[in-house]
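Working notes, beginning with the structure itself.
Note that one protein chain of the assembly has been removed; the remaining protein chains are unaltered in position.
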Amino acid sequence: MSTKIKDATIPHIPTSARISRWIGRNLIRIYAVFAFTYLFIPVAYTFAFSFNDSGKSNLIWKGFTLDNWQNPCGAPEVCTALVNSIKIGFLATFFSTILGTMIAFAIGRYSFKGRSTSNLMIFLPMATPEIVLGASLLSLFLVFKINPGFWPTVIAHVVFCVSFVVVTVKARIASLDPRLEQAAMDLYANERETFRRVTLPLVAPGIAAAALLAFSLSFDDYIITNFNSGTLKTFPEFVYASAARGIPAQANVIGSAMFFLALAIVITGQIVGRKRKVSA
Amino acid sequence: MRKIRTPYLLLLPGFAFLFTFFILPIMNLAQTSTQTPVGGGDTGQYEQTLRFSNYIDAFVENREQFGRSFVYATIATLLALAIAYPLAYAIALKGGKLKNFMLILVIAPFFTSFLLRTVAWKQILGEEGFVVPTLRTFGIISDSTTLTSTSFAVVMGMTYNFLPFMTLPLYASIDRIDPRTLEASGDLYANGFTTFRRVTLPLSMPGVVAGTLLTFIPAAGDYVNAAILGSPNTKMIGNVIESRYLKIVDYPTAAALSFTLMVVILILVTFYIRKAGTEELV
Partner (left out) sequence: MTKESISAKGDLRLTRLTKSYGDFTAVDDLSLIIPEGSFFALLGPSGCGKTTTLRMIAGLEEPTVGSIHLGSTDITTTKPYQRPINTVFQNYALFPHLTIFENIAFGLRRRGIKDVDAAVSKVLDLVELPHLAQRKPTQLSGGQQQRIALARAIVNRPALLLLDEPLGALDLKLRRQMQIELKWIQKEVGLTFVHVTHDQEEAMTMADTIAVMNEGQIEQMGSPADLYDNPKTAFVANFLGQSNLIKGTISGNDGDSHIVDLFGQKISLPKNRSHANDQFIYAGIRPEKFRISRLGTPTSGNILTGGHIEDVSYIGVSTQYQVEMPWGQELMVFEQNDDGVAPFSKDEEVNISWEPVFTFGLRGDEDATAGSEVNPEELDEE
């Protein structure tokens, strides 16, 4: 800046107006801060109490310790439950992602008789309360003399995850530019090659997001699992069962660890996605 | 849009699965709901008697819980809407570069098991937490009032747990609004409130509809919040169904209740969607 503007007038806004304008502009941002705080209160609480030197009952703060983190499987059944949740989660994710992706392609790419009925079929499980899904499946299993347990739980999870997978993948398919596939065919790729080299790679992020969603829904599920797991306990079931007498701090450890792990995965995904767009 | 066979082939596995494990169970549910216990038989043995009065009995006996479920679900949905809308608005229209990060912050708490979070609320709102003593010190509540085991706690828990289901569709819908339409509104003499009422709100309606549905439907059938944060006075229909299935073995009643719940929700949803005018939800 070479010369200062000498005689120009600076617009004068009275302080009271300045304050009220600042508030008006930032009111919603202030609200957001409060809202986020509210969202994180129980998470922070869970995390804090994971360090509680509590013994079996983690209700009152007794003292700080790292023991729980060093020995996360210390409480009985905690790690069994966790492993069950993870196993069921992977299987449910695997099957629901495959089935759901196929359905998403069918509905999203083809116009055929029964397309709107198919859409309805997908919407129904999402519109049914979990308790109805869980209870009805239990009834069916009992009729066929199948005992609740591991595989019935996997099946139950797939039922309610499929619809979410379909919706997620369908959204991704819809955003695909059809001209990219035309360009591929124009460049000597037949239908199969076009799908393999252009369509699938471009839909893949949607499929990955759907799989992640399915896993989270499955891992965190309680109601449907409660009806169909029998004697097997998943992590949420473990927490519920021990809620009365006091949840061991190890559960807090696992909960917090899952939180940080998931956060790390999501943030990494974001950074990787952003790197692809910025010039190398 | 090519060969006609392909879509059907793609749909086959998924729909066969859903038919077997979704449609059939519901049909079975309907069938069970009209059964009666076999006289003199073991617990859990029923015969089909097409006893439709099961429904009447079940409903009459549990109308209190039915009513309560829908009341709680409605309140929780409205509260969630009130809390989530400004949040979604803030992220979509004022988020700027931090948009994605803020979205992650909304979803992140839900990486911790929802049961852990609900139990955490129980302890936070309980005698040993910091909320109650603080409120008592400021005289806002009396020394004998507790926050846990109340309908307040249950509704609060439900609102909290379903918040991301409300926030994300709202965000998606608000994010789609071209900010220049808001500028145009200001250019045409509308102040902040009017712009919101006449431009932002109508344009975000699809998100409102999706969010309220995604919140209300699971909320009506929920029983975990009621179990952990409530008391026998706050029992929801979900609790009843659960106990009839897993504790007291009374499948016909439980089936009748489940089926009724499902049908009522479907009817409400259909009316709601039609009134709101959204065509394709999925």
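All chains are identified by letter, namely A and B, in their written order; residue positions are counted from 1 within each chain.
As a convention for this text, a residue touches a chain if its C-beta (ideal position, glycine included) is under 8 Å from a C-beta of that chain, and two chains touch if they have at least 3 such contacts.
Bear in mind that the values here come from a model prediction, so they are computed numbers and not experimental data.
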Open item on the list: Among the chains you can see, which ones touch the chain that has been omitted?
Closed with: A
Task: Which of A:I28, A:I86, A:A189 or A:L212 contacts the chain that the document leaves out - done: A:A189
Open item on the list: Touch as defined at the start, partner being the missing chain; which of A:V166, A:V198, A:A214 or A:V239 qualifies?
Closed with: A:V198
Task: Touch residues of chain A, complete complex, unshown partner - done: 177, 179-180, 182-190, 193, 197-198, 201-202, 276-280
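Everything that follows uses one rule, which is that only the chains that are shown with their structure count from here on.
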Open item on the list: How many angstrom lie between the centres of chain A and chain B, each centre taken as the mean Cα position?
Closed with: 17
Task: Residues of chain A touching chain B in the complex - done: 24, 28-29, 31-32, 35-36, 38-43, 45-46, 49, 59-60, 98-100, 102-103, 105-107, 109-112, 115, 118-119, 121-133, 135-140, 143, 155-156, 158-159, 162-163, 166-167, 170, 191, 216, 219-220, 222-223, 226-227, 235-236, 239-240, 243, 247, 251-252, 255-256, 258-259, 261-263, 266-267, 270
Task: Interface residues, chain B side, partner chain A - complex - done: 1-2, 4, 6-8, 10-11, 13-15, 17-18, 21-22, 24-26, 28-29, 32, 83, 86-87, 89-91, 94, 100-102, 104-124, 128, 160, 163, 192, 213-214, 217-218, 220-224, 227-228, 238, 241-242, 245-246, 251, 254-255, 258-259, 261-262, 265-266, 269, 280-282
